[in-house]
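Only a single protein chain was left out; the remaining protein chains are all shown in position.
In this document, chain identifiers A and B correspond to the written order of the chains, with residue numbering beginning at 1 in each.
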Amino acid sequence: MNSLMKLMTTAAILVATSALTPAFAANTAITVGMVLEPPNLDPTSGAAAAIREVTYANIFQGLTRFDANGAIVPDLAKSWDISADGLTYTFHLASGVKFHDGTPFSADDVKFSLDRARAPDSTNAQKGLFADIASVDVVDAATVKVTLKKPNGNFLFNMAWGDAVILSPKSIVTEATNPVGTGPFKFVNWVKGDRVELAKFDGYWGTPVKLDKVTFKFISDPSAAFAAVMAGDVDAFPLFPAVETLEQFKADPRFAVIAGNTEGETLLAMNNGKKPFDNIKVREAVAHAVNRKEIIDGAMFGYGTPIGTHFAPHNPDYVDLTAQSNYDPEKSKALLKEAGYPDGFTVSLKLPPPPYARRGGEIIAAQLAKVGIKAEITNVEWAQWLEQVFKGKEYDLTIVSHTEPMDIDIYGRDNYYFNYKSDAFKKIMTDLSGTTDPAKRSELLKAAQKQIADDYVNAFLFELPKLGVANAKIVGLWKNQPTPSNDMSEVYWKD
Amino acid sequence: MSFGILPEAKRGLLGAAFQSKSFALGFAVTAVFILAAFLSFGWTPYDATALAVAEKLKAPSSLHWFGTDHFGRDIFSMIMVGARTSIAVAFVSVGIGIAAGVPLGLWAAAKRGSLVDEVIMRANDLVFAFPALLIAILITAVFGPSAINAIIAIGIFNIPVFARLARGAALTLWTREYILAARVAGKGAIRISAEHILPNIMNLLIVQGTIQFSLGILADAALSYVGLGAQPPTPSWGRMLADAQTMISLAPHMALFPGAAIVLTVLGLNLMGDGLRDIFDPKLRRSRS
Partner (left out) sequence: MVPYLLKRLISLVLSLLAASVVIFLVLQIVPGDPASYMLGMNAQPETVEALRQQMGLNEPLAWRYLTWVAGLTHGDFGVSYTYKVPIGELIAQRLWVSLPLALYALLLSTLIALPIGIISAAKRNSAADYGIMGVTQLGIAVPNFWFAMLLVLLFSITLRWFSAGGFPGWNAGFFVALKALTLPAVALALPQASILARVMRSSLLDTLSEDYIRTARAKGLTQGQTLVRHAVRNAMIPVLTIIGLQFSFLLAGAIIIENVFYLPGLGRLVFQGITQRDLIVVQSVVMLLVFAVIVITFLVDMAYALVDPRLRSRG
């Protein structure tokens, strides 16, 4: 009996100490779940968001960067001077910066990276960001002068994109599979189809990071993602694919649900250049036939802010125009009658793969049917969507989220897939690019939002939320998504 | 003995058919689904495509016998309408296999040993060598996802099945005396194939057709599961399972019922096929009874 008691006490102590051990040794490793695996790890020649979600601010850095709230802050350029005419930017580079392979970082690398991105044979997916650059000149090892062709109020914003990061000419050929940057984490290993591993870079020039090891694990299946988080195989899943299970995580104190914003305006896009949507009355009818609340409830399980124009609601310049295209099926029917379609019509609705489009599409098709518009659904893959809808403009309706930040200018582009042609809108855009006064700019942005809402270019649905789930003890994850990124530089475990 | 099924034997066969327990059971199960598919044209408990977001993910109850899905649609109604799609896809793709495969097989058998025979058989081998599902996915990637393209994709792989079967069976028949007699009487290869060979391999084709039918249901389920079959809002069993997968922890009923529908239909058809084989094959029938 006595020996048994002894044994049990020992066992109890053992259990207690082993349970306590993790609390003493701070956890410095994190496993982050991602839905899609990046095709490669070179953000300068591919548009896949997954590349940035692994590399941005972790492996690669640019002259400037987005912070967690979307503000533009210094990165490799610790400061800059802008000439009075707005044409010359002189960047003063941070000192003591080294690439992960030991090569020192200098102004030559900046010139190399920017020139490469804007070269005629460049394969940069956002080459437009560099279009206004006239020349890049090295002043000295720590200073770079960039001259623009015309003033561009967005230049510092452009340089913060994941596509504008600074690479070393030495490692450029192998960047896709073995990225070498200046960031706080260095690339360690990529088990294709499963995970990418990063480790703390000891030679990092900036504020030391708290994590030693970051693992990005790729789980595309929503139920597998759910199980992985529940089981603790994954510590954080910033863009969680199983929205429908978030309620379960909310109820569980071990987890924190992180709901924030992305820059994704989700639209029911209409082909303005094609019958029947070349008629503004028809477009207005569609706008009134769409019930945003039902779409957000049904497709997004209640997450998502309704929008009435192509602008992010969390932007200070946003105008709430949702009332202008409120849900009103009777008005919709009347408008269709006025437009000469008393019995409605049949159109195609092409849906790309994300759940917001596939699920939203089924709901919208049912809503349109109520006013007499028969929308025939075709599910397409991204490659087909890009070819047929985006490039070929062979579509009537489609649902897509435009995730680039501040992209209202797409409505002024010639040949864009909306087929929207408005001189009034183009004029606003021209005025905007020539204006630096913040109050004036704000006014013009508001006018632009009103213009496209008045023209009912598209049915504006909702701002795509950033819905994530993480272990409740993790601090420092981004709530919002100003740009695709899983910035781990300020993340740590609290005890 | 120039006809496979002698008239006087027919009644006996039908009787035998329903004496075979597996045929009777398989027939009953299959009939239920075919009836449900036909009934769905006129009546379903709810509109299978009507959304009611407020009613979403309801567990089975007296209101919704099989529960509702993530849009609040009635799963029982969706399964009824989905039966239509599955059965139609599988049936037509078997039709394609028979219509193209049997003539090819008969032709090869008539010209046995010739270049035609060689080319047909090698082409068959070639189709068999392709990973079927991957090719089906490719076909739908080229032509876009739809029930029609699912039919074509499945149908193509049915062609060599029937071509081989027809050729093999016809080859042995060509050595029979009554075929020799027909040839001596001056009948051409096409007439002999149509009048003497085809009727004699009918039994085999029916049995194989039943098996391919059940495989077609499974293939259609797999294709629509990966999103390549009939497009929404037309319900299809495979897509219902795909939708259910992400909700499996929340609403397992969404996965259970469509899956069970697939299993039962395929099981029914397989049992029917087995029963038919026993009935048609006297040797087996003797050894079984």
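Keep this in mind: a contact is a pair of C-beta atoms (placed from the backbone, for glycine too) under 8 Å apart; a residue touches a chain by one contact, two chains touch by 3 or more.
Fair warning: this is a prediction, and the values are worked out from it, not measured in the lab.
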| item | value |
| --- | --- |
| Chains in view touching the one left out | A, B |
| Hidden-chain contact residue, picked from the options A:K250, A:K275, A:K293 or A:K391 | A:K391 |
| Per the touch definition above, residue among A:G46, A:P238 or A:P354 touching the missing chain | A:G46 |
| Touch criterion as defined above, residue of A:T28, A:T90, A:S106 or A:S122 at the omitted chain | A:S122 |
| Residue among B:L35, B:A99 or B:V263 touching the omitted chain | B:V263 |
| For subunit B, the residues touching the chain missing from this view | 112-113, 117-118, 121-123, 125-126, 128-135, 137-139, 141-142, 214, 218, 221-222, 225-226, 241, 244-245, 248-249, 252, 255, 259, 262-264, 266-267, 270-271, 274, 287 |
| For subunit A, residues in touch with the removed chain | 39-40, 42, 45-48, 120-128, 176-177, 191-194, 217-221, 223-224, 226-228, 230-231, 233, 353, 381-384, 386-388, 390-391, 402, 404 |
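Convention: only the chains that are shown with their structure count from here on.
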| item | value |
| --- | --- |
| Subunit A to subunit B touching residues, read off their complex | 221-223, 226-227, 241-242, 244-245, 248, 294, 297-298, 358-359, 361-363, 365-366, 376-381, 384 |
| Subunit B residues within the subunit A interface of the complex | 49-51, 53, 56-57, 70-71, 141, 144-146, 227, 231-233, 245-250 |
